[in-house]
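Below is a structure I'd like to ask you about.
Only a single protein chain was left out; the remaining protein chains are all shown in position.
Which chain is which? They are A, B and C, in the order written, and residues in each are numbered from 1.
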Amino acid sequence: MKRIAIQSDDFDVAGELAALEALGGGGVASFTGIVRGEGGLVALELEHYPAMTQAQVERIVEEALARWPLLGVSIIHRFGRLEPGARIVFVGAASRHRTAALESCAYLIDWLKSHAPFWKKEHFADGATQWVEARAEDEAKAKEWGEERGRE
Amino acid sequence: MKRIAIQSDDFDVAGELAALEALGGGGVASFTGIVRGEGGLVALELEHYPAMTQAQVERIVEEALARWPLLGVSIIHRFGRLEPGARIVFVGAASRHRTAALESCAYLIDWLKSHAPFWKKEHFADGATQWVEARAEDEAKAKEWGEERGRE
Amino acid sequence: MAPLIIIYFAWVREGVGRDEEQVERPGPDTTVADLVASLAARGGGYAEALGDSARLRAALDQRFVPLDTAIGDAREVALFPPVTGG
Partner (left out) sequence: MAPLIIIYFAWVREGVGRDEEQVERPGPDTTVADLVASLAARGGGYAEALGDSARLRAALDQRFVPLDTAIGDAREVALFPPVTGG
């Protein structure tokens, strides 16, 4: 199973997990990223590169499927205006092996952070806005997994 | 938030995740273990040591909270007779840091495998039964995290 | 002095044919391994289930302990195979 969705709407985590659980693998891992409402943040605005996003996320899912014995992967990434507490991203993986399920989730989210064409803008209560800067730490984390085919 | 449940009933993964998502941490990771119906398995029977289980799981949750900056941990472990496809165990963690959330889930499930007082008996279609043997690999995985206080 | 409670799990429980029993409390220096040996000496299912201590694990008052631990004033000894939860 391979499911990729790039959408503005919220999603149903339980439904995603149920689909992964039904694959008979024995283990399902997931990571969900949520908007933090710190420092007076009232919204996060996510812009992306529609013509590229789906294909780019598919590439990395293929990498994960080649690296780990996975029965299924599910990725949902939202765009648009998201308020504190809103889900931004979901990554789920099913495998016979718990380590494969958990590691591939870590890999997928690390990769999405530094190699999926999304940009975040913060909107604050006082009207100020600011584009989130890429963190060297995120880039380093993605590099730790080694280079992927077709990444650049 | 710290939630530990040792129960025979199934559980609501969505509800557990929602509680972790509501902590404002920005990241929630989870692992769910499911009964695999391989080799003619018709049921898995989980026995545990009731007087010990809760306290033992609490110890390891405390270890995880000391190791990682977590806002919440949720562990549910079932006992009794479970059929293929049934959930056995859920581990969830919320943190500001995605790595902390994912790593602590891996730690918690590795530890539950090798240091929580549960025993699994397999029941097969032909009436045969067999106690699952502990795997040296699971013990090694738990050891990789280093020794915990109060583990032995 | 209170008797010692011994509880069994998994195939150890099935081998000895009971969940739990009480025995006269041994001296405080007696180790879990000593207790296991004396139980195995009963023969039958006990010998089968408890004869090979390398296959056994133990807890004293709900804490895992190595088999060479002295029972001391523990109230409850549990004997079982390596755990397989998760």
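Structural remarks
Quick note on the criterion: a residue touches a chain if its C-beta (ideal position, glycine included) is under 8 Å from a C-beta of that chain, and two chains touch if they have at least 3 such contacts.
Bear in mind that the values here come from a model prediction, so they are computed numbers and not experimental data.
Taking the full assembly into account, the omitted chain touches A. Of the listed positions A:46, A:61 or A:93, the one in contact with the omitted chain in the full complex is A:46. Only one of the listed residues, A:37, A:80 or A:117, touches the absent chain: A:117. Interface residues of chain A with the unshown chain, by the touch rule above, are 33, 46-49, 51-52, 55-56, 77, 88-89, 109-110, 112-121, 131-134, 138-139, 150-152.
Everything below uses one rule, namely that only the chains that are shown with their structure count from here on.
The geometric centre of chain A is 49 Å away from that of chain C, both derived from CA atoms.
Shown for chain C are the residues that touch two or more other chains, namely 86.
Contacts with at least two other chains are made by residues 33, 109-110 of chain B.
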